[in-house]
Structure formats: C-alpha cells, structure tokens
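A single protein chain has been removed from this complex, and every other one stays in its place.
Right after this comes chain A.
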Amino acid sequence: MFKTLLYVIWDGFLNLASHISGECPNQCALGYSQVSALFGSVLHVTAFKAAVLIQRWYRRYVARLEMRRRCTWRIFQSIEYSCEQDQIKLHNFFSYLMDHFTPSSSKERDFISRMLTEEESYKDTELEKLCDYQSVEVPDSYVGPHLSFPLLPDHATALVEAFKQKQQLHAHYVLKLLHETRRHLMQLPNISYVSTCYSEEITICGDLHGRLDDLFLIFYKNGLPSPEKSYVFNGDFVDRGKQSIEILIILFAFLLVYPKEVHLNRGNHEDHMVNLRYGFTKEVMQKYKVHGKKILKMLQNVFCWLPLATLIDQKVLVLHGGVSDATDLELLAKIERHKFVSVLRGKKRKEKSRPMESKVTNGESLPRSSSFPGSCFHPGFANAASTSSRTELSQWVRQSVQEELEKCRRQVGFRETQGDEDLTCVSSVTMTELELESCGTSESSHEEWKQIVDILWSDPVPQEGCQMNTVRGGGCYFGPDVTEKILQKHSLQFLIRSHECKQEGYEFCHNRKVLTIFSASNYYEVGSNRGAYVKLGPDLIPHFVQYQANKTAHTLTMRQRISRVEESAFRALREKLFAHTSDLICRFKVYDRDDTGNITLSDWATAVESVLHLGLPWRMLRPQLVRSTAAGMLEYKSWLDDLAVEQRSKEHIQSSLLEIIYRNRSNLETIFRIIDSDHSGLISFEEFHHTWRLFSSHMNIELTDDGISDLARSIDFNKDGNIDFNEFLEAFRLIEQSPGDDKTVALTTPHCRDGS
C-alpha cells in the first residue's frame, strides 16, 4: 500500500517534471524554480523514506522486547510450576519413610511420628480451650487498633487505616476475630448464593497472595465493601507476599461487618500444608512470636470453613481453581467441607471409636483417610502397636504400587519420560485407590475429596478432555468441552476463576466461557504483570479494572521494566541450572563424543531441556545465559564453572551436596517446618542429623555421619547446639529474594529517566 503510494508520488513528479520541461523525463532540463520545486518533492519523498526506515527499526526493536517479555514470563511460570512438583517429591520422601524406616528408639519414633502425625479438626469446645484469647493480655503499651465485638463498620475501616500506618493487630484481637469468623462461616453453605439485584454491581477479586498494597489499591479505586458495594474474594489471600495476615484480618473484619455483601471463597493456599512451604506460616511466626502457634492452629480451623464457591444470579459460578468432568454442584453442596482441613493431607475428623475393616493386616485398624498426590498420612501409623505389621503393610503396599503402576500409566496415557515426577504422580494416584481398598472405605469420602481438590486446584487448557494436573500434583487440566458440559448441566453462563497469574490481570479462555481474574500485580517481580478486578452488573457483562501497585513501575519505560523482570527471571533460571550441574555434565558429554570439551549451541539447548524439563525456548534464551561462544560452540565445563562462581558458595561443603541442597531447598524447608512443631524456627542437632540421614538415603547420596556433622556445625551460627533453619536456608539462597517477594531494589540501569 505504502510502497504503491511511494511509487505514485515518484511517478507523479516525474510526470510533473516532464510536463514542466515538455520533454521526456529522462532528459529533463529544468529551471531553478522547477529544481527547487522538485527538490522540495524529493525532500518530501526522502523524509518519507527516512520515516519508514525509523519506523521499521523501531518496530523491530519493540518486537524484540516483546519476545524477551514473553520469554521472561515463560521462565517465571515454568519455575513456579516446577516448584509445585516439589510437593510430589515430598510425598515420595514420606512414603519412603513409611516403607523403609523402622524406628530403633523411642526418640526416633517420636521424630517420625511428628512428621507423620497431623492436627485434627477440632470441635468448638476443644478449640476454645486451645486457642483461647481471654488469657492473652493486651498490654497498656499497645498502640494498635482495638476491636470490640460485635464488630462495627468503623472497626473495619480503622483496621485498614491502622495497617496503612504499618501497625500490627494484637494477638488477642486476632484470635477473637478468628473465633468470630469461624462462628460466622460455620453457618454458611458450601456454595454462597448472591444476587445482583440487591447491590447494583458485584466486584470479584482474584488471588491477592499477601499483597496488601494491591488490596489498598482495589479499595481506593473501587471503594470499601458496604451495603452498596458487594465483593467476592476468590481465594489465595495468603502466601508469597509479606502481608498475608493483614489481608486476612481485613477480609474477615469486613465479612463480619457486611455478611450479606462480602463473600470469600477458599483457595488452594487456604491450607496449612501449603502455608508451610509458601511463607504464610513463617510470616505469622515472625509477627506473633509468642502466640503465633495458637493463631496458626486457629487458622486451620477457619480455612476449612471457608465456602467453596459463589454463584451469582444462578448464572455465574465463581470458584478458585476450576472444574473437572466429575464436578457436580449438588454433590459439592452436600459435603461437610470442614472435614477437609488440608486437602493435601486428606484430613478427616478423628473418629476414635470406629473400628475399620482392613483387608491387609490382622486386627490393626486403620482410620479413614482420603489421600491426594502428595500425601499418605495415617495418624494411626505412628502409634502402631508393632512395627512388624507396619512393615508388612508397607511391603504389600509397595508391591501393589508396582503392579498398579503399569496399569494406571496406560490408562491415563502418560508420556514416557524419565525422572521421578511422572512415576510418583501415578503411583500416588494408585496409592489413593489402594488405601481406599485397604481401609475398606466407601467411595463417597474419596469422591468428596476429589470434588474439593478439583475446585481448588484445576486449570483450564485449550485441549479438550480432562487430564490429571501433573504439574501441580492435584486437580485437573480441563478443556472447553468440560466447561461446556458443566455450564449446560447447571444452566450457567460462564465461570470465573483465579489460581493462575495473568499478564494483564485477567484473561478469557474457552470461548469466553472461562474468565481468569488475578489481583496480585507485580507477582513475579516489579513490573511483571498487572492486577485486575472484574465488576458484574445485573446484565452480567464483565467490566475490568486493571492496576499496578508500585509507583516505580510507572516511571520505568517499557524497556526498563522488561529488563528488570528479565534480570530476576534469569537469575532464578541460572540457579536452577546450577542445581543440576552433574546431570548437565553427563548430558553434555553425550553430545561431546570426542571429548573435546565443546558442544554446539543447538545441542546445548536440547541437552538443557532434557535435564530441566521446563519447556522453555532455550535457543531464544541462550544469549542471556551463555555469554562467550566461539564459532557456535560452547565450552561447557567452564560455562558451568562460571555459573557456580556466580552463586554464593560454601567452599567447605562438597559441590554435589550443594547441588542437592539447592535443588531440594523448598522441600527441605517444608520438612524442617514440619519437624519444628513448636514453630520456634530451631531444630536440634539430633533432629537435623536424623533428617539428613533419612533424606540422603532416600536420595541415594553418599553422606557420612561426619559429613552431616560438618554440615550442621557449619550452620550452627549461634553455636548453641540448635540449628536455626531459617538461617540455614538463607545461607543457601542464591537470589536475594525468591520471586514473588516484595523487593526494594534501587534502579541502577543507565540512562534512567525518572518520569516528570
């Protein structure tokens, strides 16, 4: 089009020239005025050409930026999901414990029992005793907000203001608030029914993940909850961000003050097992050193009472994760949802006096339990009368697992991949079925558990059908046909869910029948994504509001924003590469048959993917990861050495051990937290020793007792015989802060321009 225009212009004044001179254009002799007229036109054409050139160049630049942005996003997402795979590895570890570990002393038995026993869902009276707030005194010196019950709107507003002033609510009030919240939630059905005719619009917010600034921004832009302003908060209020407890307090306060207008759905992070790993437990213990444990225990019993879904005008279903082909709203409505304190551990109310039939062992009764990939905990195990019957059981279980493995594999159609992930995922599925058989439980409890897991953990995908969500280790990948089916079954118009971070804060899929809404902006890093909330009126047409809660993000140019996020992503990626050094070397050697120490860049890309399984476009990422290449070849050993040097290394610890620590840091942290039952942040030398011994034998690591002692001693910073495992983990933290934490990094990019 424009090319044509160009030619027309050119043709145009060629004609003009010939017209003026009256001669053939090729031989034009022109006067001064004619020349200058021509000159002007020529200039005009040249300006045109110059503009096109600049525009072409600029557009290419922008495209490259866009590509970098996409790659960065992919890196963050794949790392986040691979973290969730850790859950599966943890399950491995625990089942390994059950299979192989015979406690040789009562101390060891205690140790194991602490890992395998779990809290139960308590009755009211028990809770009041354990988590009482009356005994918690509020000192006169306390300057934070005071709450009195029943709560009034002023209290809620005061809380918001107080948190803006960075105050902290006293444990006494927190506990009382939690008690009241629980009392309120107990009255609510599993599915909340909301109508748009009472308030004109309903605002639905997605994941907040402890980002208080985003909640403030939402309230600022949209107004506080009130009789005229209804809200639905769709789960994942906690973890990752640093102000999870504040968000909970605010949400619960408004819930109590405006029970008809504020609705909360449970998310997969409203689960104490998940909180152990993703930071909420840590946050509570840091902020409430004395009463944190009570608060955490109380929280377990509040989370389990959160409703599972919200239905708007009988037409729009709002839930946290998604649906599966088994999802049935009628069934969901009937479940006793509070029995599932943690979906990961399949906890049930302890029925002490009910003897269960067991096909497996003689006379040993196993309590009911439903499991989930990532758990197979039986409270009864730790208190087993005799270890021999346990071993018997575990042997039987193990054998059957192997047998079932092939069958399930074929059924579910898993790809043939190496590595433990798929294997264990299938085996854990099998575990579920086996446990049910062995426990003689009815189908119903498993069905109920599955209904809940599917709601909280599933993700929509473009492919039809319903596959197990192997990445997360729970729930399903559901396709547009599954969505369509459930919409028709219950006469719904569309689904609103959260659970996945989206660049623009929201995203449609499945032909606009599924809306993902995500309200935590800058989730991976400052500038990584916007947050959004959606408003629905009686017409049920969604209106979106997007935002980004960080002043610096606005003043950065696109280029700077992308650079910053990119830096963070690549740091995380380099850490992952480092953590797999040995495997990478093995793989590189396969391509380097002549043992020259070099491989092609193309082979590098293939090798890295086959080790890390992150599904990333390595060729696009290569320039950022591999700096020096000669003639398209890479000296892989020195590249890996460079990676190692970058990381903070402990010279006195062998590198292979270092690798293992990095690779399993998330799981180690979770295990430590489980062992540290009083949440003190400290474990004894002995406990540390036990953990390492078990872990290393499970991971087939050669680690002598001396090796463990060395490790322990090197970390005993206080030299008092106790390991502060927070410090332990910090010592092996490669990046300044993990993605998702709040960051205050000074802008150091050159040519930085602060916006006017």
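Here, contacts are C-beta pairs under 8 Å (C-beta built on N, C-alpha and C of every residue); 3 or more make two chains touch, one makes a residue touch a chain; residues count from 1.
Note that in this section contacts and distances are computed from a predicted model.
> Would you mind picking the UniProt name of the chain not drawn here, from "Cytoplasmic tRNA 2-thiolation protein 1", "Vacuolar ATPase assembly protein VMA22", "EF-hand calcium binding domain 2" or "Phosphatidylinositol glycan anchor biosynthesis, class T"?
"EF-hand calcium binding domain 2"
> Using the document's definition of touch, tell me which of A:Ser195, A:Gln314 or A:Gln463 contacts the absent chain.
A:Gln463
> If the missing chain were put back, which residues of chain A would it touch?
The list for chain A reads 1-3, 46-64, 66-67, 70-71, 74, 462-463, 557-559, 563, 602, 605, 617-620, 750-751, 753, 755-756.
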